[in-house]
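The complex appears here minus one protein chain, its other protein chains still in place.
Letters A and B name the chains as they come in the text, with residue numbers starting at 1 for each one.
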Amino acid sequence: MIVAGFDLGTLAAKAVILRDGEIVSSEIRGIKAVPEKVAQDILDKALSQAGLSQEDVVYSVSTGWGRKRVPFANLDMADMPCLAKGAKWLIPSARTVIDVGGQSIRALSINEAGKVLEYNTNDKCAAATGRFLELVAEALELKLEELASLAAQSKEPAKISSQCCVFAESEVVTLVNEGINLIDIVAGVHDSIVRRLAATSGTIGIVEDVVMTGGCAKNERLVGSLGKQLKVDIKTVDVDPQLVGAIGAAVIAQEKASAA
Amino acid sequence: MVTKEAEELTQICETLSNPYLEDWKKEGGKIVGYACTYVPEEIIHAAGMLPYRIRGTGCVGTSLADTWLTRIANCSFARSILELALTGEYDFLDGVVFNNGCDHTRRGFENWKAQQNTPSFMYMLPVPHVITDDGLQWYREEVNSFKDAMEQSFGIEIKDEKLKEAVKVYNETRSLLKQLYELRTQKNPPISGAETLKILLASVSMPREKFNQLLRELLIEIRSREGISDYRARLMLVGSINDDPELIELIEDIGGLVVTDSLCFGARFFWDLDEETGDPMDSITARYYYHIPCPRMYGALPQRLDFLMSAVKEAAVDGVILQSIKFCDLHGVENVLEQKALEKAGIPTLKIEREYGPLADTGRFRTRVQAFLEQIGK
Partner (left out) sequence: MVRTPTLWEETAALMGGVAALPEDVSALEALAADLPPDAASLLKGFTNPHYVKMSIVGLKIFNTALTSILERRAQGKKVAFYCFNFPRELLDAMDMAPVCTEAAGIIPVLALGCEQYIDAPINAGLPDSICGGHKASVGMIIEEAEMKPDVIINAGPGSCDPNAKLHEWMAETWEVPIFNLDAPYYHDERSFQYYRREFRRMVEGLEGVTGQKVDYDRLREILENSNEQVELYWEIQELKKAKPYPLSNIYCVLVELMKYIWSGRPEAVEYFKIARDTAKDLVAKGEGAFPNQRARTLWTYSGVYFDMELFRWLEQVGVAFVQDCFGWYPDKVIDTSSIDTMIEGLADRTLNQPMTRQHKGAWDGPAGWAEDMMFLSKELDIDACIYSGNLACKQTWGCLRLITDKLKNELGIPTLRLETDILDKRITPGSVIKEQIEEFISTLG
């Protein structure tokens, strides 16, 4: 049985194809065009990778901010159940999921059966999200990918006090002008993000195992420091962590199709 | 010659604990933390314990506290003290007493109290929000219950004679601090606002008799100083709680000498004296109930304005900085009323919102004060 899951986030669109419970292909793309078109493009790409065509897909589920704009999806689902489902499918012992994406932080507490018990999201500010890291990288003329390894070299992270994306960006620029070492600034930015993530996720009560997902889970420095801050060992998934929501959607698609 | 000990009095506040506190602990002494100017320290002192004013010193971030109080609605001072409590920095306390002072601190107390590892004595001493005869009676009963609870929880007896002694000790502190404030009204004040705050912080962080002795010594040295003359303006600082000398240094570094205040880590905390005759519980209660009122006391704006205006006059203030910590509505609104009264009297004002301690945006604060100094032509 072939099913598909889509996750149309605010900055990236993801598709996952499952065949009999195995991931056979996936696709991630930045959202620049209309969501409907992006959804079709990533589906086509994922299908062609797996040597399949759209007729082979018996059921598909969409999730994410643009979930209602995937015309061919059989069902659209909210983010939290898909995230919970995907994390649990990848790491069955997961009880807490911390998802840090382009513009959102979501911390979920789930029980053994995978039911969402409580969740918390970032307040109305994109600080401590992927977009924030991108802004900092742009301001410092660095590549997003090199931030984590740069931060790891710092011995004295700079103090970033701003709690707001816009202010933090200007604070970073001020620090550069004051001649603070770039590495220490980058490390300071990471620390400030970790404090925010710890507060957002700590609110729901941390229960192990803790899994971090979303694009920011690729940043080892963030994962490591957050674990230290929360005093837990944070697990990451062995697929691209941005795909977890789409995987959850695909798993739900499989359940629906099997039940039908 | 001033002793080294007295000279070092201003360093006591740099950390939460200090050598005096450590010695006190080593000798088996108990320490009770309190968070507001409406907790009668004399009772803790009479119990043979050390009253310690809870503050946010040394807090570097609030990620644990923010899971209880929230960063989108709660005050950064309350969050900072909760953070220190949650991270074990206040483990040296044997007891904690709060008032229902404001929304942030009363909820902060509840969050602290709800944790697993708290001092065994966690006490809420509620204070009426109005100043009336009936309110005094109510507060008197509350202070009595507080004394009973102390006695019961620690298995001690708080004797009247000890209370009378405490009254004398605390009154002495108040008189000494008042002398310090009087010196600041001079044309060339011998002491800065930041240094004054540091001394005040020491008073609530160590055995009081020792503090009095050191401040007596230090006062002699301070009186002999030449005095500060290179300031641009004489300022008064009012508004939300501040236990951070750096905030004042920020103002003084650019030439705004802080010569007086009506803060609760300031004049409001020590200005009034206990009656030394009569029943000590009565005199303590009356002193705390009627002291320069916090904006949480309703119907008491005239008293607050009286104090504000007399302080402005006595210290020959050029301008008043009305600051409030973000989300502090008590001071946020009060500042609007005080600003109106000051402007009516022709006193220049700067009304500014800020964050506390580790969350402070110092650059913006400095710029605003700078502009204020220029605006008042100094």
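To be clear about the criterion, a residue touches a chain if its C-beta (ideal position, glycine included) is under 8 Å from a C-beta of that chain, and two chains touch if they have at least 3 such contacts.
It should be emphasised that the depicted structure is a prediction, and the values quoted were computed from it without experimental measurement.
Asks: Name every displayed chain that the left-out chain is in contact with.
Replies: Looking at the entire complex, the absent chain's contacts are A, B.
Asks: Give the residue, chosen from A:Ser25, A:Thr96, A:Asn120 or A:Ser161, that touches the chain omitted from the document.
Replies: In the complete complex, the chain left out is touched by residue A:Asn120.
Asks: Of the residues listed, B:Pro119, B:Gly319 or B:Gly332, which one is in contact with the missing chain?
Replies: With B:Pro119, B:Gly319 or B:Gly332 as choices, the missing chain is touched by B:Gly332.
Asks: Looking at the full complex, which residue from A:Ile2, A:Ala39, A:Val61 or A:Met77 touches the chain that isn't shown here?
Replies: Answer from the full complex: A:Met77 touches the omitted chain.
Asks: Suppose we count only contacts with the excluded chain; which residues of chain A make the list?
Replies: Answer for chain A: residues 77-81, 84, 115-120, 123-124, 203, 205 touch the chain left out.
Asks: In terms of residues, what is the contact footprint of the unshown chain on chain B?
Replies: Spelled out for chain B, the touching residues are 67-70, 72-75, 78, 100, 102-104, 106-108, 110-111, 113-114, 124, 126, 128-130, 132, 134-135, 138, 295-296, 298-299, 301, 324, 326-327, 329-330, 332-334, 336-337, 339-340, 351, 353.
Here is the rule we use: only the chains that are shown with their structure count from here on.
Asks: Please tell me the distance, in whole Å, between the geometric centres of chain A and chain B computed from their C-alpha atoms.
Replies: The mean C-alpha positions of chain A and chain B differ by 45 Å.
Asks: Mind pulling up the chain B residues that touch chain A in the complex?
Replies: My answer: residues 61-64, 66-67, 71-72, 355, 358-361, 363.
Asks: What residues on chain A touch chain B, complex-wise?
Replies: So the residues of chain A touching chain B come out as 123, 161-163, 167, 174, 194-196, 198-199, 202-203, 229.
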